[in-house]
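Take a look at the following structure, please.
Just one protein chain is left out here, and the rest sit where they should.
Order of writing sets the chain letters: A and B. Residues in each chain are counted from 1.
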Amino acid sequence: MKLTLKVWRQKNAENKGEFKTYQMDHVSEDMSFLEMFDVLNDDLVRKGEDTVAFDHDCREGICGMCSMYINGRPHGPLKGTTTCQLHMRHFKDGETITVEPWRATAFPIIKDLMVDRSAFDRIIQAGGYISINTGNAVDANSTPIPKLDADKAFDAASCIGCGACVATCKNASAMLFVSAKVSQLALLPQGQPERHQRVKKMVEIMDAEGFGNCTNTGACEVECPKGISLENIARMNRDFLVANVVD
Amino acid sequence: MKLDAKIPEGPIAEKWTKYKATIPLVNPANKRHIEIIVVGSGLAGSSAAASLAEMGYKVKVFCFQDSPRRAHSIAAQGGINAAKNYSNDGDSVHRLFYDTIKGGDYRSREGNVHRLAEVSTSIIDQCVAQGVPFAREYGGLLDNRSFGGVQVSRTFYAKGQTGQQLLLGAYSALSRQIGRKQAEMYTRHEMLDVVIIDGKARGIIARNLTNGKIERYFGHAVVMATGGYGNVFFLSTNAMGCNVTAIWRAHKKGAFFGNPCFTQIHPTCIPVSGDHQSKLTLMSESLRNDGRIWVPKAKGDNRKPSEIPEDERDYYLERRYPAFGNLVPRDIASRAAKERCDAGYGVGTSKMAVYLDFSDAINRLGKDTIEARYGNLFEIYDKITGEDPYTNAMRIYPAVHYTMGGLWVDYNLMTTIPGLYATGECNFSDHGANRLGASALMQGLADGYFVLPITIGDFLSKEIGTKAIPTNHPAFEEAENAVTERIKKLMSIQGSEPVDYFHKKLGLTMWEYCGMGRNAEGLAKAKKIVQEIKKDFWSNVRIPGAPNETNPELEKALRVADFIELGELMIDDALNRNESCGGHFREEYQTPEGEALRDDNNYAYVAAWEYTGDNQPEVLHKEQLVFDNIKLVQRSYK
Partner (left out) sequence: MATVTAGIIQSSIGRKYLMALSGLFLCTFLIVHMLGNLALFKDDGGQAFNEYTYFMTHNPLIKIIAYVNYAFILLHIFYSLTLTIYNRKARPESYALVNQSKSATWSSRNMGILGSVILIFLIVHMRTFWFEMKFGTMPTIQYDGNDMVLKDMYSVVAEAFSQVWYVALYVVSMFAIAFHLYHGFQSGFQTLGINHHKYTPIIKNIGMILFAVIIPALFAAMPLYFLILNL
């Protein structure tokens, strides 16, 4: 396959960026999107140019580190797929592909396609946990949890924290990410003692980090590589109201 | 130096309990003044950091990723073992202990493994309390499944994402401590050296990967939780960033390296598709519960798998190992696949693959059940290969997955450098020559939650009078200068080839000669090749950009330089061990049926290697393994 890549290049957070165009003449259909960038980078090294910086690690769609905005969509055109799992067979020979970093105030660019998503960590640090010290736990089977609740909690917990929801949202809102954690813990009996405090604190930090407001366009749910449901956002909205009224 | 594993005296089942009751403690007021550095934020690192911070120590945590939640523990699919016996199938601590020792082909320590089996049950309790959504039965209680190498169902799981859920549990515990300011997190930082003062580990030198600054950090003790070194093979199921640098630097500063040649080749991975391949993807071993592995009986049979009739298929695992069938341990399953492919029965375009077939299971249980059990794995397969595994048999081939070897540690998990600890995959301790499925998560969390926080007291209780050492101490100065020099040297080469070029070469060599099958001649040849690669690398690598900025190529170069050195040590170790055991299969040493042939009289020891200087041969120290509770027999899964 032959492809033209339009890639966002930006030296660091302070410098202004611009698109650069690269011609790729030997792309295999079996390559992953990131493997195509490996090939590009090897070429750039041999030519003495600086390589394109991008985040990636596990390359099996679970660590959540890869983050490219491909042809106007986070992680590209394939549903339920991270950039690293996107294979070139889904593109057409001769196509021009535009690759940009996630764009949001809360995700400042570090270099090229690499952004700083530590805002997500700070939201979790504000309350995305159950306060239990090591060694304090009772027997795992002492509290039965209805399978349906456990399954729903799992679905919410399968968020990989990649930030595609923020990237695609026209408002750069982080509601899907935050609500996934709020929901997971709200659905489990273990999460009840801190339920109200948790949602209040996490929303407070979410706002402070500069994410936008949710306008329920639903784009996040569609683009989420793990299919996290909008139901979680509704649950968080509900919990937030109750928390503010009750506590 | 004589190796002392410090295994407590007494009957095996009482060692840990008695030891815990007598180990010196650090009182809460003193904990406040003690700082601990944890390198790595996977299961072992996050759980240790969270637990230590909860106890009141001041903790600094480092990871090279952008968030602690990204560590590669997250990719573990299948599950976590625990001797809960919820399935009422005769499981017990002793049975888990026995299975692990046997699965490891009798090359692990009884004391450590028994402790692991003991604390396994608490791990499940802890994780459930943290909100880890394990799979449950309709009655609301936890579900279990079976895994390779054992005959009980003791594996707890969360669909095919158990590692993710456990890591997020540990990450949330760590996040809580960061929120409380009890732990400090340094993301996008890579440890490049350990600082030793008066013979004790007192800090690290790290590179800030965002701006390239070399930074110094002090700790009364340093805990390594940096994972495995499978990426020495270039292609492995490890994440792209997984590396040996942290423990290799520690090794060069005096920490012995235990059993470096013990690597695990996982039998069920998606085969290589071309030269561009950057990593391999695992298909969880749990697939072998319902999938059947086979190759055509006729060589070069190019029909579609569904068109090959039943009696023309060779279900070679079921044929060779009727008792365990498709559920034999990983090393055995991997070798059997290699044996069939080498003999010319492989399938797919590369002929380096075998079928993992679900058609029987789909007929028996229905597509919905199979989808509920393995849906996400099937999706991964479909995405990568473009084939639907519900209708076509999967093609799989073994790939490097886990490294049993690592820094040598004693019962306290302390390396041969006082104050330097190694937990999780980066130590050598619990899995012997082969790890059983669903035991890596167990070990990582056992070390981090329940072992290290207690055993570290033995060292720290003597450090309560030690004031924090300022980082302008000459030892820090010296270590930083060495790191800066090394980077300068790498950047100045400006040769003609990118880092990956050397890494791929190294990987191919290691896979060919020090992979699934090894022999003296091949290993000797590999040693020469690796030495040449080393020379070539240091004169021909090209790193673009500058050292004082985000520079992924420089990061890779620093790692590959260490991989090359490690490769040589792995070869030495494999050459030294004239026997076959677990993942280490020396072709000269096998039974007439082709099974691994151990030599317990001469090799029932841990090979701990001491670094003595650049281009000097490493010195071998032997820790004799003592088996008081388990009789050594040839492993049989027939």
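Everything below uses one rule, namely that a residue touches a chain if its C-beta (ideal position, glycine included) is under 8 Å from a C-beta of that chain, and two chains touch if they have at least 3 such contacts.
Treat the numbers as computed from the prediction; the structure is a model and nothing was measured.
Colleague: Shown chains touched by the missing chain?
Modeller: Result for the missing chain's touching partners among shown chains: A.
Colleague: Check each of A:48, A:72 or A:227 against the chain that is not shown and name the one that touches it.
Modeller: Only one listed residue reaches the unshown chain, and that is A:72.
Colleague: Taking the entire complex into account, which one of A:82, A:125 or A:168 touches the absent chain?
Modeller: The one listed residue touching the chain not shown is A:168.
Colleague: Which of these touches the unseen chain: A:21, A:105, A:142 or A:192?
Modeller: A:105
Colleague: Residue by residue, what part of chain A touches the chain that was omitted?
Modeller: Chain A touches the chain not shown through residues 6, 8, 19, 69, 71-73, 98, 100, 103-106, 168, 170-173, 200, 203-204, 206-207, 210-219, 222-223, 230-231, 233-241, 244-245.
Simple rule for what comes next: only the chains that are shown with their structure count from here on.
Colleague: Any idea which chain A residues touch chain B in the complex?
Modeller: 11-12, 28, 30-32, 34-36, 38-39, 41-42, 44-46, 48-51, 53, 55-65, 78, 80-81, 85, 87, 89, 110-111, 114, 116-118, 120-121, 124-141, 143-147, 150-151, 153-154, 157-158, 160-161, 184-185, 188, 190-191
Colleague: How about chain B: which of its residues touch chain A in the complex?
Modeller: Residue positions touching the partner: 47, 50-51, 54, 65-72, 74-75, 84, 86, 122, 124-142, 158-159, 161, 163-165, 168, 171-173, 175-176, 178-179, 185, 187, 210, 237, 239-241, 273-274, 276-279, 281-282, 379-380, 383-384, 386, 449-450, 453, 496-498, 500-501, 542-545, 549-550, 552-553.
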